[in-house]
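Below is a structure I'd like to ask you about.
Excluded from the complex is one protein chain; the other protein chains are retained at their positions.
What follows is chain A.
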């Protein structure tokens, strides 16, 4: 590879975003736009006995008010067959925040005023706001037409591992909880729908414009070519903007009805109950191991709280958790199974890592439990179990789940060169003995996760057309280039990294390469940005398209130089016969020549524009080793992360500056899950965390500086060798932090602390443990 791969180039997207000239959906203006406002359920489970919209309909500026009954024939959103969610509540509400009615008015303030005037009468039904409540013997099914709230059950292993567990020298049962979190992208959901006779255009805060176009087309019975979905600048997604929300479909339907563009801007409070939540899993684990801490058998039973309406992606996540339950360890037998339970809560979908952080948290906590049980060092227990580089590629016992090239022990070794573990342990012990000092704890996390989602057979199961990605690279006659990609970035910096890939291949200055994305009318078929697939899958498609352009350009250049193709080389945008100082032609001259058919070699079509699709041969598996050092205030129980060191192996790094940013962002969300965040409900299904006052998104003072390092083991699963890294931090960090918190308290007999490790929880442990 040339010099642009691996270069810390500053981003092409930044000047617009930094000067207030970004284009987010809410910044777009279409003449005559009307505003939507929702009437949402204040109760978690109830029959709707009456809705009075009369006063609202007569309010100033109101163009219409609709309930489910006013929209006969409106199909539900697509989901698991038999569990499709209606766009507006159809006679019953099943979680706080579910939409009951919608107002469209000429102005956002007037729409909100009118929504206040809608009167809804509810007849309470029993609220089942937890898995325990929803699976109780007398629990009535929440969804119509179903027998039970357990809506999906699957056993993913042929064995229950009982024989191996029974035969193991040691056996331990552990219960772990991965609490419900909210993605909280700083831009909430926004949608601007414009239905015209010629078709439907929707501007959307989405990670998957092509997928959304397909959903709109299917829903309205339109041809896909009549629907245009545009995702302009999108203010973060973290997986939660990959779902298709009923609000999108209603905005389009109501634009059709009022015959003007309709805009929906979610408030943050609405966002906290409308946007899918993540995680929400409980794990019942049994592990068998020997005296050295060697893991001999693992059984994990996963229970997912999938919320009131199963989300298409959401219900697939426990499968990924199951696949990854062995982590980066050689475990001879794994038995994984799961069940998904419907409750009177917000639906659960993807959130950064989506199914893999849950697995990684589980197995990393298990390893620390094993170490504690044996009185061994957690690092040593990891070492005896880590899969070695010479065992790669490593086929797990789950079909098709094959770990690619990596060096798990190497990551741990590199980590330990940056962390003076002996010294930290000495300090931990010294601080323990000094009542005036905070307690110190050290936690490790050696992890592997999935990146580069596809391939198609896997991705189809999440409702996508495929697991490939597409790119088109076109040279213009002055030798500048335009890339079109099917990925849809929302902070990842594809304009920069993909330009680097093309610059590297063709020797064009990256300032002369632009990128178009997120518009189904201009971009060829694509899939979207999620599952750490931007660089490994999208980037590989760009690489292939650029390679095709290069090959064709070489052929034309050879013709112009009257040389043999195999003798011609391209350096810094100039073609010449290799090893000579003779005549040259520039890329721009070749691009211009490509549009003069009569001057082209026999059989060469005009133009320098190529499209490529990249179907990954399999998932890639980013891995790494992280260490977290915490201090705990003995008076308040407050946990401070005082040091966080990360070694990541994400394969080829295209832009180290952006890679660091991705890792930092993931770490922040992982640390936040460990220490601060939890979506919770009271018994009546009322969210306790319905806005940013009650849900703790950490600020700058709540998070530490991070130290990041790379070990580079390129994957052979794609031509770039990149594995993806967007989700690594969020996958690795929670258990590094929790392991450190438990370590700090271990002398008190503490073996586990549930996330989030809040001051109240830790203070409680400090005091009960002290007093006992």
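The definition used in the following text is that a contact is a pair of C-beta atoms (placed from the backbone, for glycine too) under 8 Å apart; a residue touches a chain by one contact, two chains touch by 3 or more; residues count from 1.
In this section, contacts and distances are computed from a predicted model.
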Quiz item: What name does the UniProt record list for the absent chain among "Carbon-monoxide dehydrogenase small subunit", "Cytochrome c domain-containing protein", "ABC transporter permease" or "NADH-quinone oxidoreductase subunit C"?
Solution: "Carbon-monoxide dehydrogenase small subunit"
Quiz item: Among A:13, A:610 or A:649, which residue is in touch with the absent chain?
Solution: A:13
Quiz item: Out of A:212, A:354, A:414 or A:703, which touches the unshown chain?
Solution: A:703
Quiz item: Considering the entire assembly, which residues of chain A contact the chain that has been omitted?
Solution: 10-11, 13-15, 17-22, 24, 26-27, 29, 108-109, 184-188, 233-236, 238, 267-269, 490-493, 657-658, 660-662, 664-669, 691-693, 697, 699-701, 703, 705-706, 729
